[in-house]
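Next up is a structure, given as C-alpha cells.
One chain of protein is taken out of this complex; the other chains stay put.
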Amino acid sequence: MNFKAHVIAEFLKGTIEGDPEVEVHDVSRIEEGRTGTLSFLSNPKYEKYIYNSKSSIFIVSRDFKPKNKLKATLIRVENAYESFATLLALYEQNKPKKSGISSLSSIDQTASLGENIYVGDFSVISPGASIGNHVMIYPQVYVGDQVTIGDGTILYPGVKIYHNCKIGKNCVLHAGVVIGADGFGFAPDAENNFKKVPQVGSVIIEDEVEIGANTTIDRATIGFTIIRKGVKLDNLIMVAHNVEIGENTVIAGQSGIAGSTKIGKDCLLGGQVGLIGHLKIADGVKIAAQSGLSKDVREEGQVLQGSPAFDFTTYQKCYLLFRKLPELRNQINQLEREIKTLNTKFGK
Amino acid sequence: MNFKAHVIAEFLKGTIEGDPEVEVHDVSRIEEGRTGTLSFLSNPKYEKYIYNSKSSIFIVSRDFKPKNKLKATLIRVENAYESFATLLALYEQNKPKKSGISSLSSIDQTASLGENIYVGDFSVISPGASIGNHVMIYPQVYVGDQVTIGDGTILYPGVKIYHNCKIGKNCVLHAGVVIGADGFGFAPDAENNFKKVPQVGSVIIEDEVEIGANTTIDRATIGFTIIRKGVKLDNLIMVAHNVEIGENTVIAGQSGIAGSTKIGKDCLLGGQVGLIGHLKIADGVKIAAQSGLSKDVREEGQVLQGSPAFDFTTYQKCYLLFRKLPELRNQINQLEREIKTLNTKFGK
Partner (left out) sequence: MNFKAHVIAEFLKGTIEGDPEVEVHDVSRIEEGRTGTLSFLSNPKYEKYIYNSKSSIFIVSRDFKPKNKLKATLIRVENAYESFATLLALYEQNKPKKSGISSLSSIDQTASLGENIYVGDFSVISPGASIGNHVMIYPQVYVGDQVTIGDGTILYPGVKIYHNCKIGKNCVLHAGVVIGADGFGFAPDAENNFKKVPQVGSVIIEDEVEIGANTTIDRATIGFTIIRKGVKLDNLIMVAHNVEIGENTVIAGQSGIAGSTKIGKDCLLGGQVGLIGHLKIADGVKIAAQSGLSKDVREEGQVLQGSPAFDFTTYQKCYLLFRKLPELRNQINQLEREIKTLNTKFGK
C-alpha cells in the first residue's frame, strides 16, 4: 500500500513543504530512514539525524526550522509525535485480527460471553465470569470466578485475573499481568508468628487503562484497589492492596505503590519510584525516577525528587553540592587553619 | 448471615461498649462504612474517619479513647487488627473451595497425589512429582520433575516450579511466581565470552511461607536456596541462587537479594531494598525501603537506611543536612568572607 505525501498531509491536516507527489510504503525511525519510508521528528535530540536520513517524508512540528536544506518532503503539523501515532493507529487497525473461540480453551457454562470475541488456546474462563463484546483473550489467560471484562478489552497471553475483579472497557493487559492476588497483610500472633489477614476485597480497573507486562495489582483487604480511567502503567510495577490511582496518571516501569496510598489525577511517576503506604498524593504531581515518597503531597503539580523525596529544584541543588562535598570539606579545613592562625596571632 | 455484636465480642474475647444486640452482615473499611457492616480501627491515621463512619460495629483496641461520642457499638480487644483478621479468616474458611482434578490437566503417571486435592485446567504435574493432601493447584501451573508440594499448599494460576524443588506445607504461592530458575552464574572464558555455570542445586521452601505474585526464587548453583518457615515475600521480589532467608522474615515488594547472602530470622526489609551477594545479616535486622546493603550486619536488631545503608537514625540526620547543603554552603562562604576581612584588617 503506497501513500502520497499530499494524501497524508490532508489526513493529518498538515501543510506540505516539498514534493507533494512523493510516495511511501512503510515507516522507519529517523536514524534508520530508507527511501520510500516516512519518519517523524519530535525530540530535538534526534534533529541531527534528519540531515542524513534517507526517509522520503518527515512529519515535523510547525515551528521546526531546519539548519540545512532538506531534500525530503516535510509535513508540518501541530504535534509531530501525535500525528505520527495517528498514522500508526490507522496502520494497526487495518491488520488482520485474531477471532473465534478455540476448542482448546476451557469456558464454564455459567460464564456469559459477548459478541465477536476471541478466546485463544488453553485459556480458562471461570464460573460466573462475564466477557464483553469484541474482547480479545489470547492463549493461556486465566479469568477467575465472577470476573467482569468490559467491551473491547485485550488480554495478552498468560494474563491472570483472580476472582471478583472488574476490568473496564478498551483496556489492554499485557502478558504476565496479575490482577487480584492477595494483598500483603499479616498480623503477628502471640508467638510472634505472622498470621495471614484474609484479603476479601477485590480490584476495579476502569476504562482505557493499559497495564505493562508482568505488572501486579493486588486485591484489597476489604473494599477495592482502584485504577481509574485512562491510567497507564508500564511493566513490572507493583500496586498493593487498597491503592487508588487517579485518572490519566502515568507510571513508568518498576515503580511500586504500597498499601492504601491514593494517587491523584494526571500524575507522572518515573521509573523505579517507591511510595510507602497510606499516603495521599495531590493531582498533577510529578516524581522523578528512583525517588521514594514517605509523606503526603498536598500541593497540586509539585515536582519531587530524592529518597525520601522533596522539591525537585532544591534536590538538584543539594545533589550538586553533595558531589562537591570533598571541596566543601577542604574549604572548611582551610578556614579552620586560618582561624587557628588568627587565634595564635592574637591570643585567646 | 447476620451476627450480633455480643456474639462477635464473645468470640474475640472482647468487651462491648454500646448496644450488644446490633447486627452486621458484612465488613467494610472505616472510611467507607455502611450501616450493617463491621469495621476496625488500628492505625491512628484513620481515627478521624470513625466519627463519621456509618459502620454499626467497630473493633478497637482496649486503650482507644474517642474524642467525640460514638453511636456505633465498640468491641474492645487487645489488638484490633489481629482480631479483625481472625474474623476475616473465619469468613474465608466458610467460602466454597475449588476441588477435583480437571480432565484438562496433564498429570504424569509416576506422580504421587495426596487426598482431596484440586488440580485446575491446563496444569502440568511432571514425572516423579509428589503432591501432598489438600493441595490446591489452580489452572496453568507447572510442577516440574521430582518436585514435592507439602500438605495444604496453594499454587495460584501460572505458578512455575522447576525440577527437584521442595515446597513445604501450608504455603501460598501467588500467580506468576517462578521457583527454581537457573541462578545467574557465568564465567568469562579465554575470549572474554561468558560461559554458563550450570546450576545443579535446587530450592527448599519450608512450611507456612507466602510468596507474592511474579516473585522469582532461583535454584542454587550447588546445594540449596532456602526460604525458612514462616517467611513472607511480597510481589516482584528476586531471590538469587544460594540465598537463605531466616524464619519469619518479612520482605516487601520489589526487593532483591543477590547470590549466597544469608538473612537472619525475624528481619524486616522495606520495598525496593537491594542486598549484594555473599552477605550475612543478623536476626531481627530492619532495613528501610530503597536502601542498599553492601556489608555484613552482625548486630541483632539493627535498623539501617541508605545506599549503601548505615544506622537509620544517623542516616536521618545526614539526610536532613543533605537537604540543607545550600544553607551550609552559604554559611561557609560567609565565614570565608569574614575571615578574609579579619585577615585584611590584621595583615598576614
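Letters A and B name the chains as they come in the text, with residue numbers starting at 1 for each one.
Throughout what follows, a residue touches a chain if its C-beta (ideal position, glycine included) is under 8 Å from a C-beta of that chain, and two chains touch if they have at least 3 such contacts.
Here the structure is a predicted model, which is why all the values come from computation and not from measurement.
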Would you indicate which residue among A:13, A:45 or A:65 is in contact with the undisplayed chain? A:45
Touch assignment to the omitted chain, from B:13, B:62 or B:195, lands on B:195
Which candidate, A:214, A:242 or A:302, sits in contact with the chain we can't see? A:214
May I ask which residue of A:73, A:199 or A:254 touches the chain that does not appear here? A:254
For review purposes, identify every residue of subunit B that touches the missing chain, sorted by number. 106, 122, 124, 140, 142, 144, 158, 160, 162, 176, 178, 181-182, 184-189, 192-198, 200, 214, 216, 218, 221-223, 236, 238, 240, 242, 254, 256, 258, 272, 274, 276, 278, 290, 292, 307-308, 310, 314, 317-318, 321-322, 328, 331-332, 335, 338-339, 342, 345-346
Take the complete complex as the reference. Which residues in subunit A touch the chain that isn't displayed? 27-29, 32, 43, 45, 79, 81-82, 84-86, 88-89, 91-92, 102, 104, 120-122, 138-140, 156-158, 172, 174-176, 208, 210, 212-214, 230, 232, 234-236, 248, 250, 252-254, 266, 270-272, 289-290, 307, 319, 322-323, 325-326, 328-329, 332, 335-336, 339, 342-343, 346
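One rule holds in what follows: only the chains that are shown with their structure count from here on.
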Taking each chain's centre as its mean C-alpha position, how far apart are subunit A and subunit B in Å? 25
